[in-house]
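Here it is: the structure, laid out below.
Note that one protein chain of the assembly has been removed; the remaining protein chains are unaltered in position.
Chain naming follows the written order as A and B, and within any one chain the residues start at number 1.
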Amino acid sequence: MIPYDKLPHTPIASVNSVVVKTGAWRTFKPVINYEKCIRCMICWKFCPDVSIRLEDGSSYPAQSERIKETIKEAPVIDYDHCKGCGICAEECPTKAIEMVPEEK
Amino acid sequence: MVRMLLTGNKTTAYSAMRSRVQVVSAYPITPQTTIVEHIAEFIADGLMKAEYIQVESEHSAMAAAIAASNTGARAFTATSAHGLLLMHEMLHWATGARLPVVMVNVNRALGPPWSVWADHLDSISQRDTGWMQYYVENNQEIFDTVIMAYKVSERPDIMLPSMISQDAFYLSHTVEPVDIVEQEVVDNYLPPYDPPYRLDVNNPAGFGSLVMPNHYYEFRYKIAEAMEKAKKYIKEAAEEWYEITGRDYRGLLDCYRCEDADVVLFGAGTMMSTAKEVVDWMRAEGKKVGVARIRVFRPFPGEDVRKVADGAAAIGVMDRAYGFGRGGAFFNEVNSALYNHRNRPPTKNYIIGLGGRDVKPRHIRAIFNDLLKVKDEGLDEEFRWFGLRRENMPEEEI
Partner (left out) sequence: MVKLTIPEIELMSPGHTGCQGCGATIAMRYALKALGEKTIVSIPACCWAVMPGVWPNNCMRVPLLYTAFETTGASISGIKAALRALGEEEVTVMGWAGDGGTADIGMQALSAAAERNEDVIYVMYDNEAYMNTGIQRSGATPLGAWTTTTPVGKTKFWERRPKKPMVDIVAAHKVPYAATLSIGYPEDFVKKMKKAKEISGFRFLHIYSPCPTGWKSPPQYTPKLAKLAVTSRAFPLYEVEEGIYRVTMKPKKTPLKEYLMLQGRFRHLTDEDMKELERDIERRWKELLLKEEMTAKLEELNE
């Protein structure tokens, strides 16, 4: 709660929403089976919550070594923000993503 | 000094030119139309450099002005009556967004029935919007007030929009001598708009998002606080303008011969010029009358009203608008200022001049005589619709 004399005149919003952990909304969470993943990045492409990052893929398996070598990145789910909508699992061409119930 | 013979509307256009406004949103409505026409001519002739948006409604005129102001440009628009009403939503918006938009309103009656003539209900209906609100009595005052208004509105600790109202036809279409002051002189007085916040790709932020009840109240308080603070800055801006031009707008109330008056008449707009003339005539006859013209309505000059009440034995308040509640707006606010004050002379409300009905000197004289009667015999009635046509109407009201 901000006292009135410390407020700007008008609400100016400049705090990056990344502080809002929408991952708490989930009832199902996506789990990537990297052995099936062909690094097409379709999951990254469709995510409405910008919750799939492209990270250094060297420590992740892939469907083949060739894929892993030519494409250096791997998609990684940001569980702080992923809402569990299931779009990534639905769109994945190799069915490498499974929606798993969140444990409570 | 740059003296010209100008209508109120052309004066308004010159004030926008001198204020170096950067974005003008224009929509026509009688009797404001020539304001936006003159501005268009100035721009077309290269005398004024501003972006001119021929919007499709007054609501959009204010929306565009707000957006332009939030982007960091000095924005201006003008309207009247129904146009002002149409943009009512956006007037509230400009205030909440804390933007220094300046607008000239030509006070015109509301329909139905259709009327194009002078009446204050259009701007009175906006008194809750949080705009700083001025009422002028002559064309020179339009010019001076627009420039002073930008100066006050754009203060980083104020950032509230300003509305300057002029009477339809009495000012908008009537020619008076006006000093439109050299551009360099105005430039010296009014520097370029330096916004404390704006839409900036180098510093992205969101303006106007959702606020929960835990903070909305505080944002509203800040508007009230700024409005109070503005009183001081309006006087300062007027002081500085006085030094440059010799024209004195240092009072939020324009008090004319009030100091030793027995009765004082409040009101706004051109009818107060008439009232000042009548004051002189009646003073010559030994009657101690005075006029307190409400020049600044928002922020409301409560302290100044109290000072007048300290001297006067009866107060009249003329309202050129009626809100169909308990008395006119000016009457209510004057009363409210005096209720908890130690000196509370009787106050009487005169509803007058609606729809452009002329307020003649003999009407003012009759009102002063009536007030003098109130002073001597006490208040007879609180509200008087002065000049209401009825059977056996008194001479003085015709």
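The rule is short, and it goes like this: a residue touches a chain if its C-beta (ideal position, glycine included) is under 8 Å from a C-beta of that chain, and two chains touch if they have at least 3 such contacts.
As the structure is a computational prediction, the values presented were derived from the model and not from experiment.
Touching the missing chain, out of B:Ala40, B:Leu85 or B:Val211, is residue B:Val211. Of the options B:Asn9, B:Gln22 or B:Ser153, the residue whose C-beta touches the omitted chain is B:Gln22.
Residues of chain A that touch the chain left out of the display are 11-22, 25, 39, 41, 44-51, 54, 71-73, 78, 80-81, 83-87, 89-91, 99. Residues touching the missing chain, restricted to chain B, are 22-23, 25, 50-51, 53-57, 59-61, 63-73, 75, 89-90, 93, 199-201, 203-212, 215 (touch as defined at the top).
We take it that only the chains that are shown with their structure count from here on.
On the chain B side of its complex with chain A, the touching residues are 96-98, 159, 196-197, 204-209, 211, 214-215, 218-219, 221-222, 225-226.
Residue ranges of chain A in contact with chain B, taken from their complex: 1-4, 7-14.
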